[in-house]
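I have a structure I would like to understand better, so I am pasting it below and will then ask my questions one at a time.
With one protein chain withheld, the remaining protein chains of the complex are depicted in position.
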Amino acid sequence: MQTSVPAMTEKKVPVSAFMLRMAESITSTARSLSEDDAQAFLDRMLGARRIYVAGAGRSGFVAKAFAMRLMHLGFDAYVVGETVTPSFTRDDTLVAFSGSGETTSIVDICEIAKGIGGTVCLVTSSPSSRIATIADCVVTMGDLTGYYAKEKTPFEVRQITGQYRSVTTSFAPLGTLFETQAMVFSDAIISAIMEAKKADIADMKGRLSNVL
Amino acid sequence: MQTSVPAMTEKKVPVSAFMLRMAESITSTARSLSEDDAQAFLDRMLGARRIYVAGAGRSGFVAKAFAMRLMHLGFDAYVVGETVTPSFTRDDTLVAFSGSGETTSIVDICEIAKGIGGTVCLVTSSPSSRIATIADCVVTMGDLTGYYAKEKTPFEVRQITGQYRSVTTSFAPLGTLFETQAMVFSDAIISAIMEAKKADIADMKGRLSNVL
Amino acid sequence: MQTSVPAMTEKKVPVSAFMLRMAESITSTARSLSEDDAQAFLDRMLGARRIYVAGAGRSGFVAKAFAMRLMHLGFDAYVVGETVTPSFTRDDTLVAFSGSGETTSIVDICEIAKGIGGTVCLVTSSPSSRIATIADCVVTMGDLTGYYAKEKTPFEVRQITGQYRSVTTSFAPLGTLFETQAMVFSDAIISAIMEAKKADIADMKGRLSNVL
Partner (left out) sequence: MQTSVPAMTEKKVPVSAFMLRMAESITSTARSLSEDDAQAFLDRMLGARRIYVAGAGRSGFVAKAFAMRLMHLGFDAYVVGETVTPSFTRDDTLVAFSGSGETTSIVDICEIAKGIGGTVCLVTSSPSSRIATIADCVVTMGDLTGYYAKEKTPFEVRQITGQYRSVTTSFAPLGTLFETQAMVFSDAIISAIMEAKKADIADMKGRLSNVL
């Protein structure tokens, strides 16, 4: 059924090539990051009473990873939907991770949080999305693979080296690029918080889960 | 392969029959509950600084349901393994739910908690189990279906009415009975805490998750 | 601030009294259960290709407990929101647990499932709720504490014995009664499935999680 393709035209892509490509994407994201937006986000974190995080699918795992580190730093951090998360109040801050900014469940959560009078921060690849329009603070990650682009602007195909068919085809499928960017960005915020609070790494270690 | 069985000898068991049987089991459990153990457990909860809960499988869901209600009551409650759970200290109390008292991961957690110098409370059907021997406080639920019995004492088959083949065969498979007993017991503790603290139900409602 | 109350007028309620009260409530629920609705629900389970469960808060734990047992019985069961849950199709069945039948996130999930063309079953205490109106199959648990009643019909206060101030005040706060009823009902369905499929308990044990 599948027509035979001359093996020579395709060379197997080494696993590391995809990693290098991701490193390049993160470099590109870091260079195009609005430092004003990032500092505004940082200030919201430093000034927050309690920080709630939310995200769907893999973005939800990034949100949880961020919340865990905030807890290590001594913040009152909560994950929307986990067991001991108390009710959200007007004095609280919600950080939503959504590449599209349109995920139904996350839009609902953000609208409820705004309705209560709280603060909403968004990490996204879609600065014109529904959540972006209601958020108090938006940080945009570049949509380098074009996954979230409304206009489906074709991503400028750029191969790592000429010898591989195309790393692009299988690189960072679906929301992978956003999720990795969001993780690296939120960990950079953790580092910036540590700088700002001159956080003691020994104190952080002391808060690490120790019963599992 | 299966020999034909005269249909008349078996009559379909109505769903409600299994529910009635569970109600009977809970009644039996409540009547045989050591009120001294229950009060000791209650006192541990009322005196706790922070309460951590742990359980595997369905017992873990019962543990989480308990932790959520404790949070509604204003306690600092945490689930071992969830995102924002901080490190356990000698001033903290762990409540383990384990029918067998031998589940590897829960034994480990209890041993670590004891090693740190904290308090361990156990809800179980196995008062001679490994966890029971190290716990500061043990509440025993009857092992009415014999699931946890080492000696495999045959459960005295008792049918709800004579017309059904046997409700016993399919009633409360595996750890179901323990899990339900543990849920009803832990909710009774919640009620007893409300009595002791004259908890205001309006305050509890105010802590209910409101962003989902 | 608190006026002194003569101690004699109130006698401490034993923990077991709350458990007995729950057993009574379950008995009452079982007796008022519509066996037709229960059998219709059972038939939906037996005929389902894949079963998805959903619930918020403590109802979510009941939903998960049900899904775990379905998996033990060999069903393809999934929890909405967990990691490996695949996309829902028109051939799939969603079981929602919602006392109010109005929880925003669960309403959304049910509407999406119906929109896809799938089957929706609801376990609730609110047979006139939004989800109930779109569900293919509804099983109603009595709202004995009046928590979900729109008209706030006062629950007929019924004390276990005359000697306690009132077990009612602190009995089954918030959605506790529904959650326990739903757990006992769904476990009764598990038993009924075992009867219908003549499930082998050894096979079930063989599917129990063995790496934790």
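Order as written gives the chain letters A, B and C; numbering starts at 1 within each chain.
Here is the rule we go by: a residue touches a chain if its C-beta (ideal position, glycine included) is under 8 Å from a C-beta of that chain, and two chains touch if they have at least 3 such contacts.
What you see is a predicted model; the values in this text were computed from it and never measured.
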Hidden partner chain, touching residue among A:Met19, A:Leu46 or A:Ala149: A:Met19
Interface residues of chain C (partner: the chain not displayed): 52, 54, 64, 67-68, 71, 77-88, 94, 109, 112-113, 116, 206-212
For chain A, residues in touch with the removed chain: 12-20, 22-24, 26-27, 29-31, 33, 35, 38-39, 42, 56-58, 61-62, 64-65, 68-69, 72, 103-105, 167, 169-174, 176, 179-180, 183-185, 187-192, 194-195, 199, 201, 204-205, 208-209, 212
Residues of chain B (touch criterion as defined above) contacting the omitted chain: 81, 104-105, 108, 112
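Going forward, only the chains that are shown with their structure count from here on.
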Partner chains shared by chain A and chain B (touch criterion as defined above): C
Chain pair whose interface holds the most contacting C-beta pairs: B-C
Rounded Å distance, chain A centre to chain B centre (Cα mean): 38
Whole-Å gap separating chain A and chain C, where each centre is the average of the chain's CA atoms: 35
Touching two or more other chains - residue numbers and ranges from chain C: 104-105
